[in-house]
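Excluded from the complex is one protein chain; the other protein chains are retained at their positions.
What follows is subunit A.
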Amino acid sequence: MTTEQDKILAEVTKGEYKYGFYTDIEIDALPKGLNEDVIREISRRKGEPEFMLEFRLKAYRHWLTMEAPKWPHLKLPEIDFQDIIYYAAPKSKPKLNSLDEVDPELKATFDKLGIPLEEQKQLAGVAVDAVMDSVSVKTTFKETLAEKGIIFCSISEAIREHPDLIKQYLGSVVPPNDNYFAALNSAVFSDGSFVFIPKGVRCPVELSTYFRINARDTGQFERTLIVAEDDSYVSYLEGCTAPMRDENQLHAAIVEIIALERAEVKYSTVQNWYPGDKNGKGGIYNFVTKRGLCKGDYSKISWTQVETGSAITWKYPSCVLMGDHSSGEFYSVALTNNYQQADTGTKMIHLGKNTKSLVVSKGISAGRSQNSYRGLVKVSKKAENARNFSQCDSLLLGDKCGAHTFPYLEINNNTAKIEHEATTSKIGEDQIFYCNQRGIDTETAVGLIVNGYVKEVINQLPMEFAVEAQKLLEISLEGSVG
């Protein structure tokens, strides 16, 4: 039984990364390296107002005083920040008036990715903002959204056209000096998405961004800002891919969400950056700071993530529950295979009264990967009647991988009810036997069991994403049954 499983496991882990193509598009890039001039140049090229340049420079100066974090359970190689291109834009016409004007190569790229950039947009009902090598290429569905007063555009455009909103909210949840990678991002971020949902508006479609790193030696530093005013609702999706390369590429993003009174924001991620090859060569370093602020009473922020890619993932989507009765949710599936490393989890900071949070984390490790859950639940002294339930399970597929759990509970209020549960196990031989007995072969059985194991999280994803996520899990797991 075991050898059989090992064989299938080995086959599954051999699954190739199918998004590993490279698009040959002319790139307009700055030379490698980082200094104040590079930052000024980025800001100039993007035609930013003065306050943004100040914001960037301040972040950069602070970053110089900081050190890369050592606490994650990761083997983190030294990163040479001078060996990275901080700005790479596809060379195309500065303004696109219709989809026909999109560079055909670029369009082919997105077609390969299966992004419904054109006609499909109607069918899928998804408004897409595609970011390639740091620059937002095309935003669809804009007019439809504009009718409702929703702003969905690239962040560069927002900086130019809605400076007041940017001034008010940018950096208000993740301050530029928050952590090492956040400071770096604040200094050099090139593009990303901006979403603004006005009072009382329920966004009729799901908003979506696709991120792709294409050019060699580039780092991608995107920045997403979502503001949901009173009584509004939005569901936002994010997907990421990158070509296969031998060297590691850096991705350091920031996502900020602000939910005002009774607003609800649902943020879903399917992260599938190139994870490196079977021997752990290449792959993306994914260092992301994601944080949502439930500012208003009764507001709600929900994070759902399916993490299958990246050589190293360092990511803790968090909720600051400031408004009374606000709630935060975190659903996560993190799958690591081969030599991938993930240190991911969430922080739930309870500040307001009667706040609730829910954490469901499912880790799956295979091959020689290391998968850690790291989470903080903090109840401040004034947060009366806070309620938290956390469940983080780990599934081990193979005897060379590791699954770790590092929860932190800091409780300063006696009315809090906090529960944390974690289990670690492998797929039971009895479960496989049960399936085999009914004519299901071992590989399918493992797929079934894993899918059942993550169902709780996948169910949170919007339909199209759920299908994609399920497929992704299968591909990532191919050959890793054991």
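Note that a contact is a pair of C-beta atoms (placed from the backbone, for glycine too) under 8 Å apart; a residue touches a chain by one contact, two chains touch by 3 or more; residues count from 1.
By definition in this document, contacts and distances are computed from a predicted model.
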| item | value |
| --- | --- |
| Per UniProt record, name of the chain withheld from view ["Maltose/maltodextrin transport system permease protein", "Cytochrome c-type biogenesis protein CcmF", "Fe-S cluster assembly protein SufD" or "ATP-binding cassette domain-containing protein"] | "Fe-S cluster assembly protein SufD" |
| Residue, one of A:Arg45, A:Arg61, A:Lys281 or A:His404, that touches the chain absent here | A:His404 |
| Listed residues A:Asn35, A:Gln168, A:Ser425 or A:Asn459, member touching the removed chain | A:Ser425 |
| Touching residues on subunit A - with respect to the absent chain | 71, 73, 381, 394, 396-426, 482 |
